[in-house]
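Pasting in a structure now, in C-alpha cells, and then I'll have a few things to ask.
And then subunit A:
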Amino acid sequence: MNEQQNVPPQPPEAPKPPWEEKPVPPESRDAREHEQVREIAAIVPDAVLEAVEFAGQVTVTVARERILDVCRACKEKLEYKFLVDLTAVDWPERPEGRFDVVYWLHRFSDSRRLRLKVRVADGVEVSSVTGVWKVSNWMEREAFDMFGIYFADHPNLERILTWEGFSGHPLRKDFPIEGIDTGAAIYPDVYPPGGGPVAGGEGE
Partner candidate 1 sequence: MGNLEATRPFPDSEEMEISFGPQHPATHGVLRVMVRVDGEKIVDAKPIIGYLHRGTEKIFERETYNGTIPHTDRMDYTAAATNNQALVGAVERMMGVTVPPRAAYIRMILAELQRIASHTIWLGTHALDIGAQTPFFYTFQERETILDLYEEYCGARLTLNCMRVGGQPFDLPEGWTGRCGAFVDQLPARIAEWERLLTNNRIWKLRTIGVGVISAANAIEWGLTGPPLRGSGVKWDIRKVFPYDRYDEVDFEIPIGANGDTYDRYLVRMEEMRQSVRIIKQCLAKLPDGPVMAKVPKVIKPPKGEFYFSVEGPKGELGFYAVSDGSTNPYRLHVRPACFINLQALPELVRGHLIADMIAVIGTLDIVLGEIDR
Partner candidate 2 sequence: MGSPWIAFLVVPLVKIVVILLVVILMAAYLSYFERKILAYMQIRIGPNRVGPRGWLQPIADALKLFVKEDIIPSRAEKFVYIVAPALITAPALVVFSVIPFGADTTFFGLLKQPIPPYLTDINIGILFILGVSSVGVYGVILGGWASNNKFSLMGGLRSAAQLVSYEVPMGFSVIAVLLMAGSLSMVKIVEAQKQAGVWFIFPGIVAFFIYFVCGIAETNRNPFDLPEAESELVAGFHTEYSGMKWAFYFLAEYANMVVISSVATVLFLGGWLRPFPNVAALAFLDVIPPFIWFAAKVGFFLFCYIWFRGTFPRYRFDQLMALGWKVLLPVSLANLLVVALGVLLMGGAR
C-alpha cells in the first residue's frame, strides 16, 4: 500500500512506533488501594464492595442501600460537583442483581473522574440522586425507560424516549431487536386494537 511507502526507513535498532506494534490491551486491576477509592472508603465506610481500575478509569461498586450516601458524600465532601453521565447495563444472568446502574462523576479541582456502580435486581428500587445532582433527572428517566429500573423518590419517573404506554424496556438484553408488537392503537379507526404499525417492524 502506498501509505507504507511514505514511512521513512527506520534504523533497525530503533523501536517500532507504537502504532506499528500489536496493540496491548489494558488489563483490569484491583483498585482498592487507589487514592480515589480510599477517599470514599474513609468518608463512607463499608460502602465499597469492589473497586476495579481499567485503562486508568476507576470503578467503585457500592452497596445499593448506600448509593445516596456515597453520592452525597462525593458531591459535598469530595467535590465531585459534576455528574457527567448516568446509565445502566443489563447482565441478565448475574445472580447478584441484574442491572448495573453506572454513575460517572467529575471533579473540577484536579480533573479526575470516578465511576460508581450499583447492582440492582429486577424490580428493586434504587435511590434517585436527583436530590444531589439536578442533571440526573432525565438520565434516570432514560434508565427507567430503557431498562425498567425504578428510582425511588424521583420527582417525575416517566418514560422519556418511548411513548407513554409502551410495554417493555428496549435496552434489556431479552428485548428482541426486531421490536415487539406494542399493540399501540395509533390509528384506532384504521387499524384494529393491537394491530397497526409494529414497533421496529419492517416498515413496509
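Just so we're on the same page, contacts are C-beta pairs under 8 Å (C-beta built on N, C-alpha and C of every residue); 3 or more make two chains touch, one makes a residue touch a chain; residues count from 1.
Quick note on selection: all candidates are chains of the complex that A comes from, given by their letters.
Because the structure is predicted, anything quoted here is derived from the model rather than measured.
Asks: Between 1 or 2, which touches subunit A here in the complex?
Replies: Touching partner of subunit A: 1.
Asks: Any idea which subunit A residues touch candidate 1 in the complex?
Replies: Residues of subunit A touching candidate 1: 2-4, 6-8, 17-28, 54-55, 57, 59, 81-85, 87, 89-90, 102, 104, 108, 111, 113, 115, 133-135, 137-139, 142, 146, 159-163, 170-171, 175, 177, 179, 200.
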